[in-house]
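Every protein chain but one is kept in place in this view of the complex.
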Amino acid sequence: MNRVINDPDQVVEDSLKGYLAAHPDLLAATEHPRVLRRAGPKSGRVGVVTGGGSGHEPAFLGYIGPGLLDAVAIGEVFASPTAKSFDAAFAAADAGQGVACLYGNYAGDNMNVKMATRLAAKAGIEVKTVVANDDVASAGPHERDKRRGVAGEILMWKAGGARAAEGGTLDEVIAAAQKAIDQTRSLGIGLSACTIPAAGKPNFSIEDGSMEVGIGHHGEPGIAVMPTKPAAEMATLMVERIVEDLPFNRGDDVAVLVSGLGATPVMELYILYAHVDEMLRARGITPRHRFVGNYFTSLEMNGVSVTAMRLDAELDRLMAHPARSVGLTVLGS
Amino acid sequence: MNRVINDPDQVVEDSLKGYLAAHPDLLAATEHPRVLRRAGPKSGRVGVVTGGGSGHEPAFLGYIGPGLLDAVAIGEVFASPTAKSFDAAFAAADAGQGVACLYGNYAGDNMNVKMATRLAAKAGIEVKTVVANDDVASAGPHERDKRRGVAGEILMWKAGGARAAEGGTLDEVIAAAQKAIDQTRSLGIGLSACTIPAAGKPNFSIEDGSMEVGIGHHGEPGIAVMPTKPAAEMATLMVERIVEDLPFNRGDDVAVLVSGLGATPVMELYILYAHVDEMLRARGITPRHRFVGNYFTSLEMNGVSVTAMRLDAELDRLMAHPARSVGLTVLGS
Amino acid sequence: MNSVSERAAGSIVPDMVAAIVLEQGFLSEIDGKIGDGDHGINMSKGFRLAGERLSDGAGLGQGFTTLGDTLLGDIGGSMGPLYGTFFTEMADALNGAERIDAARFSAMLRAGVDTVADIGGAKPGDKTLMDVLVPAQAAFDAAHGRGEEFAACLTAMTAAAAAGLESTRDMVAKVGRASRLGERSRGTLDAGAASCNLLLATLADGLLRELGRGA
Partner (left out) sequence: MNSVSERAAGSIVPDMVAAIVLEQGFLSEIDGKIGDGDHGINMSKGFRLAGERLSDGAGLGQGFTTLGDTLLGDIGGSMGPLYGTFFTEMADALNGAERIDAARFSAMLRAGVDTVADIGGAKPGDKTLMDVLVPAQAAFDAAHGRGEEFAACLTAMTAAAAAGLESTRDMVAKVGRASRLGERSRGTLDAGAASCNLLLATLADGLLRELGRGA
């Protein structure tokens, strides 16, 4: 695999230098080398934090900014950040109003956040958490606590970040983020594997001509491997599964996010979106907020994910709230 | 190659449906199926138009929006749009103040724009053109008219679009865009080939472990194939060549754009940017506007391009002018 | 007879469409060796579309106009303008004439070749369709200058076109995609030259048929 890197063990450090150099208006370093915070003075609001492994850019650090995240803990490629870095991110985000830690359901992250929360409590910082579990492929509907968090995390951050920007209390921010993820379902399709730079070779494979439905953001197994289908059928597979799972109902307004996994041409994301939009509308479901792009990637994996979130008045308002970040900018209306 | 498509001959049509469904606030259809225009009423200003082959998304249509482009002619994958579609784009953009057609230096585009300009003249629309030729790899410094237009086109559109939004005359818009591209130099490195969906197989190859310096946006040959270098050396190769070519001088302020070619992990673009930023500053050149991301791609090609534009007061102001589009949003300061 | 009816010659345009559609695979195959393998696709897409738009009983001029408009309006890339203006200019050069003789054909071909040269900027030796067009036109005009009959001029043209196509085999491409390969582009025919040879041969065959028919 041909790469634009120096030492494969230093890719995270090396890329953080680039982020800080490119976006001094949005991002600032902290005392912890693996924690970035929002540039400028603290907001005085509830702090909104996330963290996760690297290799998903622009997630996670690309969503730091006004109306979104205040600080992010950054792990090695595809590995949870340390408990200490989560703790440092809490400290960087806390303005005395407490911290909402909105992260994804992975073993490492769960362990490290749990331990960081204890550390923060000792330091007098109140941390409450919401664990994203939007990936319908990773467990059945009655085992939602086993499901992974995937691209729906972005909508959770958007909701929580907007609620915090509105001046919500910690409980209000947590409630908004929890509602956001509870109303969100995602499903991905993988079309090629990816290679962790330090490992040097992919640790799973997807044959050309076959697709893995329900693949995770690190190549975790999906629910089925089948011959690659046309985009219209991929959309059917994904939309049906998502719609049934919540379920979404006729008359629902939704936010929709189609994300590439890294190497998928942008053109193809829009080909898929056309079908997703059409299928949702055919079911009486109206996409009111639409995001298409490489929002949550897995290095150079080829593939796509579809995410839908049912909106109520609050979530609709929170999606429309202005936000500015590397990965997502929403202008006030 | 595993793809998210239906009929490989219909990828452009199919993706346009998705663009229109996803971004009705920014994009609108026209009577010509291969021309999109800015949503909403005409600006009443000079129209700014471009066009080019598909497969470079978000270029070209992703730069339609306030402060940027008014209409875009859309070709097949890697093929110039027709003369008639350029002509239709001129008509869609014209508000009686004339049209600036800011496009890239490729044989097909040159021929089709030339013919479209004649058609438009017959219909009473005044069209003036600027031809981007920022790719230093494609010809020597004394044959600038032979050079291809690459990612620098985005800065040219930004400059021209902002000048038009300011209310500039056609000549002023053309002068700003011409100055922008004259002050801009780009160089790309290719790390893998790509496959036109209708062709089904790549029509060139780059071995793993070697890189093609100076590759074009459709896989056109570069100036050297050499063993893949660390990111720092890639940056040296690109920055030195670009800086010497203009030349950029100590004390210059610049806009810098690092773009992935499609499959490059975003993390790697930032690793490269860190070096580019450092090297420019070491030469007394200050990056004042910084863009890092997949701004101008070549389907799923792996690789990067670096673009720098020397700023004067006007170009600095035009870069900072608010703009909103799928590919680039700049908030007013 | 030393001329053909412009109206009757209109039947040659569907022949040209059929020839391109039939040879689509071959054209893509040679483009695949040193280009991107889509020349047959590009050409047959445009010609098929034009074929659908041809009006019944249209003459050669109207047929060429339809071909030219379709290529210009629907094909894009380089082939759209190159072959598009080639046919548009040839149609214009017919200038409403009711019969086509050697002099008229010569003027028509010259108009077509000139516009391809003007718009594409390629020269003979660059391994493009110019390597068919230029010798074909030269051979036609030379035969015509020697006072030979229209049919003999056409035969001279097709022989030169075929030789021109063959000459591209040993050339290094200087223009277009194949120029990427440099020396490696030697040893293969040029795809555009092949389609051009096919078009000229089909056109000449049709005219010879009409000349023979004495229409």
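The first chain written gets the first letter, and so on, giving A, B and C; residue counts start at 1 in each chain.
Simple rule for what comes next: a residue touches a chain if its C-beta (ideal position, glycine included) is under 8 Å from a C-beta of that chain, and two chains touch if they have at least 3 such contacts.
All values reported here derive from a predicted model rather than from experimental measurement.
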Give the labels of the shown chains that the missing chain contacts, considering the complete complex.
A
Write down which of A:84, A:229 or A:288 is the residue touching the left-out chain.
A:84
Missing-chain contacts on chain A, rising order, are 9, 53, 75-76, 78-85, 107-108, 111-112, 114-115, 196, 198-199, 201, 203-204, 219-221
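Definition applied: only the chains that are shown with their structure count from here on.
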Maximum number of contact pairs occurs between chains A-B
Please flag the chain sitting at the greatest distance from chain C, going by CA centroids.
A
Please tell me the distance, in whole Å, between the geometric centres of chain A and chain B computed from their C-alpha atoms.
29
On a C-alpha centroid basis, what's the spacing between chain A and chain C, in Å?
56
